[in-house]
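For reference, the structure is listed below as structure tokens.
What you see is the complex with one protein chain gone and the rest in place.
Entry: chain A
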Amino acid sequence: MSWIIFMILSIVIVWGGLAASIMHAVKKSKEVE
């Protein structure tokens, strides 16, 4: 079952990194407005 853990981990880390970077950009642009 370790492959399921690695599948979830890879999705969470990489997509999470993308989501966090986008959210940071959105938050900053709102602050500027």
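Some notes on this structure:
As a working rule, contacts are C-beta pairs under 8 Å (C-beta built on N, C-alpha and C of every residue); 3 or more make two chains touch, one makes a residue touch a chain; residues count from 1.
Simple rule for what comes next: contacts and distances are computed from a predicted model.
Per UniProt, the protein behind the absent chain is "Sodium-dependent transporter"; the candidates were "Teichoic acid D-alanyltransferase", "Transcriptional regulator", "Putative tricarboxylic transport membrane protein" or "Sodium-dependent transporter".
In the full complex, chain A touches the omitted chain through residues 2-7, 9-11, 13-15, 17-18, 21-22, 24-25, 28-29.
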